[in-house]
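All protein chains of the complex are present and in place, except for one that has been dropped.
Entry: chain A
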Amino acid sequence: MNNAQPKLTTINSNKNRFKTLLEVKNLKTYYPVKGGFFRRTVANVKAVDDVSFEIKKGETLGLVGESGCGKSTTGRTILRLINPTDGQIIFDGKDITNIQGRALREARKDFQMVFQDPYASLNPMQMIGDIVSEPLKNFGKSNKKALKEEVMDLLNRVGLPEDAYEKYAHEFSGGQRQRIGIARALALKPKLIVADEPVSALDVSVQSQVLNLLKELQKDFGLTYLFIAHDLSVVKHMSDRIGVMYLGNIVEIADRNSIYNEPLHPYTQALISAIPEPDPRKSKERIVLKGDVPSPVNPPSGCPFHTRCPMAKEECSIAKPTLKEVRPGHQVACILYN
């Protein structure tokens, strides 16, 4: 596994042969809403509400959903940037749900993040060389010469010019800044990278450069990605499997072709039909959903989607459906398939 350079396709077809890198079980992350005279918790924003999935080594799991569906919170909770309310996160065989202090710091070497906004996620006062070498310094590398060499290698690997080392973030374009963010994430040779909307702030021509780079790096370093985005076509391009989130829940999870070719959940179907096709000769039947996403402070009872679902029945508002495997590798949480 370590010396072999597994191709994505082989991983996809034989994925059972590969070990699970990350396992998330019944993860819940609630943000308290404080109110009243004593600032007591009066309600909870149920950002992530009972989410379970796993990612195999070398695989890319995509998470899609509309804004506020909890996909970013899921990513951040897995990295322990936010503390989970309930559930379990098992990374590489170790339970990291509640580890603290030194143990957490040590574990963080193995999972890194690429952020959405390349303008806000780089310190404007630091030289690029310092930004990229900081994670290395944090974990005990102090030989200046070796450090610089390693950073140069990284910058080179992500396609930045040599003189980037002594420049500042404002001297770079959005796409180049995102490359710096990627170099920083790569510095500690992590096993898992959580990429949270890494290209949504970029123009299409630059977006494709960054997507290509992420794919290349995955092959070269055997990386595992959790790829979070709202753009379904970008997620499909990047992922082996895709999870569709709605109001803090994963409503469907399957390999990327099944999600696109035979979406089962009514929300997934609506989401796919809503994407404008870049082809004027194709006119597709569109399922236009009514209304907006309900507030996660007070999510609807039963199935979270029943208020907008074109196929909702009476019982949908009573019991919340759980993810069930309806075909091999294809899980869906909908009463239609129970």
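Heads up, the rule we're going with is that a contact is a pair of C-beta atoms (placed from the backbone, for glycine too) under 8 Å apart; a residue touches a chain by one contact, two chains touch by 3 or more; residues count from 1.
Assume contacts and distances are computed from a predicted model.
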Response to the item:
Name check vs UniProt for the chain missing from the figure, options "Stage 0 sporulation protein A homolog", "Crotonobetainyl-CoA dehydrogenase", "ABC transporter domain-containing protein" or "SpoIIE family protein phosphatase", returns "ABC transporter domain-containing protein"
Worksheet item: Which residue from A:93, A:124, A:280 or A:328 sits in contact with the chain not drawn here?
Response: A:280
Worksheet, complete the sentence: Among listed residues A:107, A:206 or A:336, the absent chain is touched only by A:206
Worksheet, complete the sentence: By the document's definition of touch, the residue of A:232, A:316 or A:332 touching the omitted chain is A:232
Worksheet entry | Absent-chain contact - pick from A:136, A:217 or A:272 | A:272
Item to complete: Mind listing the chain A residues that contact the chain we can't see here?
Response: 66-67, 173, 175-176, 203-209, 211-212, 215, 230, 232-234, 236-237, 260, 270-281, 286, 288-289, 292-293
